[in-house]
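Next up is a structure, given as structure tokens.
A protein chain is absent from this complex, but the other protein chains hold their places.
Naming follows writing order (A, B, C and D), and every chain is counted from residue 1.
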Amino acid sequence: MSDAILSIENLSKSFEGNQVFNNISFSVEPGELSAIIGPNGAGKTTLFNLITGALVPDEGKIIFEGRNIVGMEPFDIVRLGMARAFQRTNIFPRMTVLENVVVTIITRLKANLSFVKPWTSSSQIRRRAFEILESVGLADKANQQSGILAHGNQKRLDIGVALALEPKLLLLDEPTAGMSPEERWETVELVKELWNRMKITMVYIEHDMDIVFGISQKVRVLCYKTLLAEGPPHEISANQQVIEAYLGEEV
Amino acid sequence: MEHGKCRVLLALVLVLFSATLLVSSNASAADVIKLGFIADVSGIGAPFYKSQKAGLDMFIEEINAAGGVQGKKLELVVRDSQLKPDIGANQARELILSEKCEFLVGPTSSAVALATTKVAKEFKKIIFFHTSNSEALTTTAFQPYMFQVVPNTGIEGRGMAVVLSKKPYKKYCLIGPDYAYGHEQLNSFKSEMAKRRPDVEILDTIWVKLGESNFSTFIPTLMAKKPEAIDAAFWGGQLSAFIKQAKPYGVLKEAPVSSLFDLDMLRATGPDMPEGLTGYARAPFYAIDTPQMKVFVKKYYDKYKEWPADWAIMAYDGMIALTEAMKKANSTESEQVVKVLGGLKFNSLRGERYIRAEDHMANVGIYSGVTAKSPDYKEFLIMKDVQAVPAEEVWLPVAEVQKLQSEQK
Amino acid sequence: MDDMTSSSRAGWISGITVTVVLFVLPVFLGQLGKTGEYWIWVSTEMIIMALFAMSLNLILGFGGMVSFGHAAFFGVGAYTVALLMKKADFPLYLALTAAPLVAAITAAIVGWFCVRLLGLYFSILTLAFGQLLFMIVFQWYTFTGGDDGLHGVPRPEILGPINYYWLCLILFVICFLIIRMIVNSSFGLSIKTIRENMERAKFIGINVRRYQLLNFIIAGAFAGLAGGMLCELNRFAQTEFLHWSKSAEPILASLVGGIYSLAGPAIGSSILIFLKIFLQQVHRSMVEVWAIVLGVLLLVVVLFAPQGLVGLYQNIFKKSQS
Amino acid sequence: MLLEVQGINTYYGLSHILFDVSLQVDRGEVVVLLGRNGAGKTTTMRSIMGLTPPKTGTVLFNGHNVTGLVPFKVSRLGIGFVPEDRRIFPDLTVRANLEVGLRKARDKSTSWTIDRVYELFPRLQELANRRGGNLSGGEQQMLTISRTLMGNPDLILLDEPSEGLAPIIVKVLGEFIDLLKREGTTVLLSEQNVKFSLKHSDRAYIVDNGHIKYHGTIEELEKDEDVKKRYLAV
Partner (left out) sequence: MTWQLFVFMLINGLCQGMLLFIIASGLSLVFGVLRVINFAHGSLYMIGAFLAYSLSTIFAGESLMGFLILLMVVPPAIAIIGFVLEVSLFRRVYREEHLLQLLLTYALVLILDDLVRVIWGGEPRSVTRPDLLAGSVDIFGMALPSYNVFILVVGPLIAFGLWFLLYRTRTGNIIRAAVSYPDTLGALGVNVSWVMTSTFMLGCWLAGFGGVLTAGLSNIDLGMGMQTIIECFAVVVIGGLGSVGGALLGSLIIGTGLTFFQLPFGRWALVFPYALMALVLVVRPWGFFGKPER
């Protein structure tokens, strides 16, 4: 319990009377690569919004590395070491790919308030930025305007930006959404490789069950305002409740 | 930015720039005397502008027909300051530097006048004020190139206090536009009234933005004070708006308003103007009985098919003084002309007048009367029982003028 | 990387060329007598208004915040100079130092409230605060002279038209370099990041409000300096300086010049002032319809070239290259 | 053929969403578009409706070429669209929501009126004066469908109607689709809920990543274990 990197305790949230979550609790262990699944509208993205501070829960605690982060601003939570990539591509479109990553590194180093030196002047930051672009396969596109990249590359950049924060916990919201099948598997490989190499705890939302069951160590199922099930993939795919509620009964 | 792009842009700018320089340096010719007129063409000063322009045009036409001044023709260059001091000052600079005007005639608004007189001083060009009449122009903001041929705020404010002190009212409310003219006018009224009638009580002074034409929120406040009479320092479109709006509230019956009832204002208010209000004018043609005036009025009416307003008369008078001085100085340059203007006597439409050397103020007083319908003029009311309050009775004594002038920075 | 340094070198060369031309300009203009003197005056005004436009563009183009109250800081700067020099006999250099400081303090107070709001609401709140300050200056007759403004701001003996032009040019070049430095710094990059995607900026750890506020204050300070400089040029301060229609001027200038470039607003501002005088010189009646000309120009920019002249130029340039 | 979509390609900005999607719906049929989230079902419907016009390809409806037509014209030709997120006008009462959708029937055979809708969903009559924003999910789904029915469409595009609804409501919904079919209204359904879809449809298309991967009758699909496993995670 205490060594969990993230614990959700008795979390509830409603919007204008419509309850999204009722008393959800779970813990994420350090180093795990896990998936959150659930039907559309089950509140998966809302859960991420709550964890990262974009929304404030009605009740409950969110404990990140032993600290209750409920009520903290997103940028403070980020600085504790939690990063997030988005379902809809969410980058800085009129900036170059390099700038996208550099500004993130600058922010992580708390160097935003430097008014004098041009940001291009720090070779250290540049080197680190290129390392990250390398790892998401965008190094050759560093000076392109990010908004005109192909969709798949934008999502890679989104992940790259999150990585540049050097997070301890990385939340990925449908990293493969809107991708072609080939891109999709490339991205999955990338995620898995990053996880292997960087030893980051990763939690992702995904619809593609092949992916979910293919790479996750653990799967959590959100349905009907609650956490329906939690466990290793093989358990979940065999869980009768989950099949009924989400995967559909046998035809 | 790329080097090449910059060059093209730069070249473009330079071409346009030199073109402009060419245009503007061709603008001057040696045989004309250019007279820059900073006018308030739009807004509440608009009716006055037309009259001033008419008076100036008529004078210039006449003098040019008579061969001009020392063989040079006069030419009028007009700019619209829109009642805004910054625009007026910039235009004064443009008129002097770019249009090469030798003399300026001033705007209607005294705020613009205060701004333009500084520019005239900077470039040592004579500026004549025949409409804007801030007393400060002759005292704290005095500069030797400034001349005023209109009764100033001191003369008017104190003059009205003289007139009204003979009336029985004891409780006054004052209302005026919130800028130099309004403040000076009402302050001199207050101080003169306090001297002459210590029993008079000023209940309140209400300030209204210059140009504001909706008085709905001010009139109830005025009524709440229950004054016996109201002294209003409005002019032009603002005054006619005030009178039109105050009338249905019954304010004018309970507490008669006194103010500047010049001809343009009376024309603009037309039949909405109530009878029996005490007011004053600066140069009411119908009440000034000089031979020059008779000739002028006839010529004016023949030319424009309307009666000359105070503004036309004063503009015309100002030009008389200016050309007289040019003749006397035998020069058409400000530096020379200014030397003879102080103390100059001239034969104005209002009769013999002179310019006081100490503050460059002409001895022009006000004409006070009571509004009434007249069989001669159908479209507007005039003032009857007009009596003149001569400038000498109410203008600042020389000692005081000099004291105030020494205070300016 | 190479093309970055080469383009920045080209930038330096053209920048220095323009600066040198601007420095020697009054010497030639001085030969033209009064006309020249007039154009020196106009050029000084252009330089000052260019600085004002650039200051706004720090928040508009780089920060993505549309402020309709920027003239308030411009006006506060102007009144600071006027009041200090007229009523407290401050020397010009001290007054010009105080102007941006006072403007920055005002911007800090106003900005603290404004950066809490987004988009349109931000714009309207800046408008409300701007008009509030305008009204205070307007109504405080005894202190600010109300509608009359404050006239007769002293001018040091040595500052003839040419010298004042040079002073303004030097100040402008310094400010240009500072603004350029800020835009290219880590802070500048953070500000652009917020403009691009405020939500995401929060999720990379940027304290959005704080940086927006800082940017707002910096922009306010430069606007205050520009206001102070204009006050000294005109030798008066006037309520119109704070009015919202004055706030619109640098927005129009930036848009015409191009809001995503550093020099765009300065170029746009100069072009607008120049165009106005040019049209007036071509024909007197043009000044009557100046607002119509400006309006039509603005419509054209909004509908056909929202990136402004610089953007348009870059597009054409890129196309002709490829 | 009532609706014929021929090789449409649709983009959101620069991202290519639909690739050569073709499908056909016959009068009186219930056809289902099956696919995962983000597969392109909603985009297909928006393309047909003109809300996100396709860049290439054509959409024929009832003999008219409706490609690139603005939505209201498409609607007036007889296509009704029930959006996935329901889009109840929150400030309007239930009744007003229905009235906004009211259009006269082009032919008199199927004519929906408010009274008939109330008959069908008595719950809506009870809620007639309630603000649309205050309805529960199920009630909103009833309302959004009814609102579209008020336009008396020949073809209804139902975008994921069962999403987020309790099983009991889903059942009602199914019965309702059957009713529409009996009334002779043509339905193009998009669904993730395989069981529900197969029960109430005649034919199915499977969409994945913006491509049509399979089409056939329900009977054929039921037999095709491979397709079911590959695309429907069953």
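Rule of thumb we're sticking to: a contact is a pair of C-beta atoms (placed from the backbone, for glycine too) under 8 Å apart; a residue touches a chain by one contact, two chains touch by 3 or more.
Predicted model, so just to flag it, every value in this text is computed and none were measured.
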item	value
Displayed chains contacted by the hidden chain, counting the whole assembly	B, C, D
Residue among D:D20, D:D91 or D:D178 touching the omitted chain	D:D91
Which of C:F129, C:F187, C:F203 or C:F241 contacts the chain that the document leaves out	C:F129
Where the unshown chain meets chain D, residue by residue	49, 51, 70-72, 74-76, 80-81, 83, 87, 89-92, 96-97, 99-103, 147-148, 151
Touch residues of chain C, complete complex, unshown partner	60, 66, 68, 113, 116-117, 119-121, 123-125, 127-129, 131-132, 135-136, 139, 244-245, 248, 251-252, 255, 288-292, 294-296, 298-299, 301-303, 306
Residues of chain B (touch criterion as defined above) contacting the omitted chain	41-44, 46-47, 49, 80, 178, 204, 206-209, 211, 213-218, 220-221, 223-224, 237-238, 240-241, 244-245, 248-250, 272
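One rule holds in what follows: only the chains that are shown with their structure count from here on.
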item	value
Any chain in contact with chain A as well as chain C	none
Identity of the most central chain, Cα criterion	C
Chain separated most widely from chain D, comparing mean CA positions	B
Separation of mean Cα positions, chain D and chain C [Å, integer]	54
Interchain contacts (touch definition) - all pairs	A-C, A-D, B-C
In the complex with chain B, residue positions of chain C that touch it	7, 10-11, 13-14, 17-18, 21, 32, 34-35, 37-39, 41, 86, 138-139, 141, 146-149, 151-152, 154, 234-236, 238, 240-241, 261, 263, 267, 270, 274, 277-278, 281-282, 287-288, 310, 313-314, 317
Chain A residues within the chain C interface of the complex	52, 54, 73-75, 78-79, 83-84, 86, 90-95, 99, 102-104, 106-108, 111-120, 161, 164-165
Chain B residues touching chain C - in the complex, by the definition given at the top	1-7, 9-10, 13, 16-17, 19-21, 23-25, 27, 79-80, 84-86, 89-90, 93-94, 96-98, 100, 110-111, 114-115, 118, 122, 141, 177-180, 183, 207, 209-210, 408-409
